[in-house]
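Sharing a structure below in structure tokens format, with a few things to ask.
Heads up, one of the protein chains got dropped from this complex, but the rest are sitting where they should.
The first chain written gets the first letter, and so on, giving A, B and C; residue counts start at 1 in each chain.
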Amino acid sequence: MKKETLLQMHYMMLKIRRVEERILEIFAQGKIPGFIHVSIGQEAVPVGVCSALRPDDYLSNTHRGHGQALAKGADLKRFMAEIYGRKDGYCQGKAGSMHIACNDLGVIGSNGVVGGGIPISLGTAFASVYKGNDRVTVCFFGDGATNEGTFHESLNLAALWNLPVVFCCENNGWAEFTPQKVHTKLENLSIRAESYGMPGVTVDGNDVLIVKEEAEKLIARARKGEGPSLLECKTHRWFGHFAGDAQKYRSAQEIEEVKSFDPILKFQKLLLEKKHLNPKDIEETEAKIKSEIDEAVAFAEKSPIPGIEGLLENVYT
Amino acid sequence: MKKETLLQMHYMMLKIRRVEERILEIFAQGKIPGFIHVSIGQEAVPVGVCSALRPDDYLSNTHRGHGQALAKGADLKRFMAEIYGRKDGYCQGKAGSMHIACNDLGVIGSNGVVGGGIPISLGTAFASVYKGNDRVTVCFFGDGATNEGTFHESLNLAALWNLPVVFCCENNGWAEFTPQKVHTKLENLSIRAESYGMPGVTVDGNDVLIVKEEAEKLIARARKGEGPSLLECKTHRWFGHFAGDAQKYRSAQEIEEVKSFDPILKFQKLLLEKKHLNPKDIEETEAKIKSEIDEAVAFAEKSPIPGIEGLLENVYT
Amino acid sequence: MKEVRYIRAITEALNEEMARDESVFVIGEDVAYPGGSFSATRGLLEEFGERRVKDTPISEAAIVGLALGAATQGLRPVVEIMFMDFLTVCMDQIVNQVAKTRYMFGGQYQVPLVIRTPCGGGLNAGPQHSQCLESWFAHVPGLKVVMPATPYDVKGLLKASIRDDNPVLFVENKALYGLKGEIPEEDYLVPIGKADVKKPGKDVTVVATSRMVHQSLEAARTLFEEGIEVEVIDLRTISPLDKETIFQSVEKTSRLVVAHEAVKTFGVGAEIAAMVAEEMIDCLDAPILRVGAPFTPVPFNLERFYLPNAEDVVRAVKKALAY
Partner (left out) sequence: MKEVRYIRAITEALNEEMARDESVFVIGEDVAYPGGSFSATRGLLEEFGERRVKDTPISEAAIVGLALGAATQGLRPVVEIMFMDFLTVCMDQIVNQVAKTRYMFGGQYQVPLVIRTPCGGGLNAGPQHSQCLESWFAHVPGLKVVMPATPYDVKGLLKASIRDDNPVLFVENKALYGLKGEIPEEDYLVPIGKADVKKPGKDVTVVATSRMVHQSLEAARTLFEEGIEVEVIDLRTISPLDKETIFQSVEKTSRLVVAHEAVKTFGVGAEIAAMVAEEMIDCLDAPILRVGAPFTPVPFNLERFYLPNAEDVVRAVKKALAY
């Protein structure tokens, strides 16, 4: 793999981490309205997957969707402005953290309804086939979402019609405050792929290179017209379900333990070993990211709060 | 197996066949309102499964549910009266063919919504566990229904909670006018059981003894508290999706061919070979059934058509 | 002009719009090879091929979601949901996804999507195959709700719905599929959001929808013989409501009856009555009366007692006049 690619992936993982850390801080200060779901600890999944996508590919997203949008190329300023609910946000402040869509990047929307985005991903994939182009759709969802009926209906239809979708389950082991073993008997959710006649793979979602490698195969497959697949990435949610959730349902020990799987540290270690990075590079990257975030936050905070004039706009064309 | 059991099964299959033939006739005369879905050709499934049930077990049913209700012990008179929409019907004429329930027999209702009855079957099973009794629930549905989200959600929850349900897919190869290969890539739907961590089996649904044998195992399992399972019975729908459907979408040859799998003839042949039956016995059984049907039809036709006085009744207790 | 049945007018509209615009496609259970459960899509597969006429598994949520995703990319899906009662299995996709996509994403997308579905009784199809649920969807901003009563309107409105850049719930009526009526030979549209005075009259305004339009016209004929001149307005579109046409008529007649097949309580009639009671109460010389189904599920073999009919309209009109 090219060094630039690796460094870009490293930059993006770190950026997602720092952006979400900052969001948590700002949220705690009461400056961000609504619900916030951060994906700290899970960064390898969106970055691994999106690094295998083309800019014109589609991405269907979940409530825990900051990382995916950024990894797909979302402009940090407009992204942050949307989190703040401001006019210059991607959705003019009508969406917020839970519903960001970036039409120009093929990010067809985060979804507040668990499983709600899965059927929609079929549609962009269908459009690719209908129009005869080779744009692929990646559909993200959590482990909890695999128990919704929409998961089942969508995977069956995608397999049947051989649609170019990669279904990516970000399995962080939790659905809100409920651990995986309380929501399904299965250990590996990727075996559900067999129910539809499509391939399913489970990978270490804390290893960005493994995620990328597997995603590349499955995306290439879809692009060639060989149909959909299910990619399960096992990872860990470090923080609560939403900002403000103190995770009383998890032992302090468990919370500490999962941090040992830090996908960023793991990747940094590798890059350091391979001499693609040295500690100073990391510092520089951190500094670059910090200034990007500072700029984005300043942009968001300066962006106007939407006024009543937009209230009735865009219900219909 | 005891001879009486075998003869009872033979009688029941024949009875279902003749009842539905008569229903088709009467329907064609315009005496039965609404929609009728017959299961002619599929009789081995309900009879095989229900012969393995206890009278106090539960049964959740589909739109194509005549056979199951009868095999579970429905009184032919009240059954026929309901098909006619009469006051003495099981549901006082408010249900018709598509919605018959017989509370006293644990038949908790046929369902007009494909997949709609699957979640409900969890509830009777849950009640058994809650109350600490060992009543098992059998939940019937078609191949087409396995693509509804409710199938997925229900099987996952049943497996997770180890509920005493046997999910019985009557796979007749068609969902209305759409063949199986147009609604799923799978050949054997029972492999979907793996998605939930429960056993799944596919059997020849035209062989009543095989169905019974497998159903017995799975029902015993459920009764012992070992959890749910998925039983797929492959069979054939001889007639149209509903009474009046001329099956233009199927070749005459195919329609002829499927009749060669006649589960009743097959079973009769075996019983004749084993000398459990002789041709005269069959004639007598036919005659007995005919007189039962005549009686039931007469009962239904004499039963009052519900008047307006019942219209507002039973919306609430 | 030519005479066609309501169901064939639908087929014609689909045919013409598919021929006109390659981005239109049809999707649903049994719509392609079988030509539709009620035969609305008959012949489309032969004409337009498998790419544009799609049979699906029984997976309504996936179907609607697929249509939504495709619509955001410039396609114009026409979904068939076999019975209106089954909108309940894809309600999230319709209400939380389709209806809100444009607004919640700040206008980034257009959602030109039509969901066709038949409502209503008359076939003794029982409680899960006979409902009229249009008032639910009229309560959902972002959807348009159309409900035509005649072959002319069903064709013109379906064509207009397919060309509309917003999601349209297109409510047909099973009991009307066989109804014959005249339509022009040439291309025409009926605008969404415009009610139609199906029969002018000066004494009482009857605003009706779908099958009840015909029942109301029958009532009007009966009443005419008694010297009562009823104005029958066919609402045609439930959302957005055509206030103007209704208000003009009520201004003239001062008496209003609303008639629909849906359960009376919390039905479309409630909104119309409320609208009039809110904005033109002084014009009224009588209570606003509503004709609708009783507060029960649709019973199988008691359907004939359940369904509102021309007699009910006659009774309401007389009551309004007697006031």
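Brief remarks on what is shown
The rule is short, and it goes like this: contacts are C-beta pairs under 8 Å (C-beta built on N, C-alpha and C of every residue); 3 or more make two chains touch, one makes a residue touch a chain.
Owing to the predicted nature of the structure, the values given are computational and were not obtained by experimental measurement.
Of the listed residues B:Ser39, B:Ser97 or B:Ser121, the one in contact with the hidden chain in the full complex is B:Ser121. Checked against the full complex, the one of C:Tyr33, C:Phe247, C:Phe266 or C:Phe305 touching the unshown chain is C:Phe266.
When the missing chain is restored to the complex, the residue among C:Val89, C:Ile162 or C:Ala259 that touches it is C:Val89.
Only one residue in the set C:Gly74, C:Pro141 or C:Pro184 touches the chain that does not appear here, and it is C:Pro141. Seen across the whole complex, the unshown chain contacts subunit C at 85-86, 88-89, 91-92, 94-96, 99-100, 103-104, 126-128, 133, 135-136, 138-142, 239, 241, 262-263, 265-274, 276-281, 284, 286-290, 295-297, 299-300. By the touch definition given at the top, subunit B reaches the unshown chain through residues 60, 89-95, 99, 101-103, 108-109, 111-113, 116, 118-127, 130-131, 137, 149-150, 153-154, 156-157, 160, 313-317. For subunit A, the residues in touch with the chain missing from this view are 33-35, 84-86, 91, 93-96, 98-99, 111-116, 144-145, 147-150, 175-178, 182-184, 249, 305-308, 310-312, 315.
The definition used in the following text is that only the chains that are shown with their structure count from here on.
If touching chains are joined by edges, the resulting network of the protein chains shown connects every chain directly with every other.
When every chain is reduced to the mean of its CA atoms, the largest separation from subunit B belongs to A. A straight line joining the Cα centres of subunit A and subunit B is 45 Å long. If each chain is reduced to the centroid of its CA atoms, subunit A and subunit C end up 40 Å from each other.
Once the centre of each chain is set as its mean CA position, subunit B and subunit C turn out to be 36 Å apart. Those residues of subunit C in touch with two or more other chains are numbered 56-57, 59, 61. Multi-chain contact residues of subunit B (touching two or more other chains): 147-150, 182-184.
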